[in-house]
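Take this structure, written in structure tokens, and hold onto it; I'll ask about it next.
Up next, chain A:
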Amino acid sequence: MTDRETFLNYLAEKSGRPRHQLKDHPLKPVNDLPETTMSGHSQDELLEIARKNAPAVHVDFQTTDKAGLPAALDKFIAAKADGKLLLPTDDESYSAFGLTGWRDGLDPKPSFWVPGAGRKANIDTANHSEAAIGFADMLCAESCTITAPTTPGQGRAFHFLPVHYLSVICKSRIVARTRQAMDYYEPRIKSGEIKTSNLNFITGTSSTGDIEMVLVVGVHGPLDMTYLVVEDM
Partner candidate 1 sequence: MKVVIFSTCLVDLIFPNVGKAMVEVLERFGCETYMPMQQICCGQITFNSGYVKESTKVMHNEIDALMSVDADYIVGPAGSCVNMLKELQFHLPKGDDEYKAKAHEMASKTYEFSQFLYRVLGVLDAGAELDAVATYHRSCHMTRLLGERESPYILMDHVKGLTVKQLPHIENCCGFGGMFSMKVPSVSQEMVNEKVSDVESTGAEVLISCDPGCLMNIGGRFNRLGKKITIMHLAEVLNSNVDMSRVKYVTAEDRKAIDQAALEKSNAHEEALV
Partner candidate 2 sequence: MSTTQMDDTMFRRTGQKTGTMLQYGDPNFVNRVHQSTADKFAHGAISSAQDAQWVKRETARAELGNWEGWRDLSEQIRQHCVRYLPDYLEEFSDNVEKRGGHVFFAQTDVEARDFITDLVKKKQAHKIVKPKSMVTSEIGLDKALLKIDGVKVTETDLAEFILELDDWDEPSHLVFPALHKNRDQVQKLFAKLGYTGDNDPQHEARFSRKVLRERFLEADMSITGCNFAVADQGMVNIVTNEGNADLSMAIAPTQVVVMGMERIVPTLREAETMDNMLVRSAVGTKLTSYCSFVSPKLPDEADGPEDFYVVIVDNGRSNALGTEFEPILQCIRCASCLNVCPIYRNIGGKGYGSVYPGPIGAVLSPLLQGDYGDFHDLPYACSLCSACTATCPVKIPLHELILKHREVMMNDKHMGDLISDTVMKVVGMGTGHSSLFRTALTFDHVAMNAIAKKGVKDPETGTRVPDTAKNLDENGKHEEWMPFVFGGWTKVRDLPEPPAHSKNFRTWFNKRKKSQIAEAGGEDAFRKTQADILAKNPNAPKAFGTYDNSVSARKVGREQTTPLSDATVPTALGSIEEAGVGDYADRAKGNADNGKKD
């Protein structure tokens, strides 16, 4: 392989521009479209925008309140899980959503993505799960995108291997666009406040148009996707 310095020096020489000029010439964006596009909406408006955009990404968009959350989840489980449910390990979120008791009382017992259980065990569990219920950090209204950084209790394959998927989201965490989500993550990942190796932005169901450009919904990821927004949070 080419030594890094040789490689980079060659580029500098070839372009006729010396190296290490960036610190004096940082990027100063020509406009503020990322900040201003779709700005100024209330949470109520953002919720409705997200709801309106959901069918386009094949998302079953539901809302409930904190009190109705367990029942809404039970309904999803009854319809999709076939006794094989996958849940994250995340005490803080269960507690915040008031779901600790619900979780502990589930029958049949769900499987969990278990910190420390290792790669093989977790992937195997996820692969044999019919349905997963995950927690999302944020929902971006414009594209109907949920965001989820990888944590020890909610790994990467958690989102991709189960057949059916439901994401629980607080209404207060709906933002306008993916830009606002990045504005949240950028400084926190940098400072180490959020410790993660991986950031997933998930927009509805997996799909393909690879055969004659005919849309097929549900390819390698979940075949369907439900977003459940908790309105009083």
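In the analysis below, a residue touches a chain if its C-beta (ideal position, glycine included) is under 8 Å from a C-beta of that chain, and two chains touch if they have at least 3 such contacts; residues count from 1.
Inclusion criterion for the candidates: all candidates are chains of the complex that A comes from, given by their letters.
Note that the structure is predicted; figures quoted are calculated from it, not measured.
Peer 1: Touching chain A in this complex is which of 1 or 2?
Peer 2: 2
Peer 1: Under the touch definition given earlier, write down the residues of chain A that touch candidate 2 in their complex.
Peer 2: The contact residues of chain A facing candidate 2 are 1-4, 7-12, 14-17, 19-22, 25, 27, 29-31, 33-34, 37, 53, 55-58, 113-119, 121-123, 127, 142-145, 150-152, 155-157, 159-161, 178-179, 181-183, 185-186, 189-190, 195-221.
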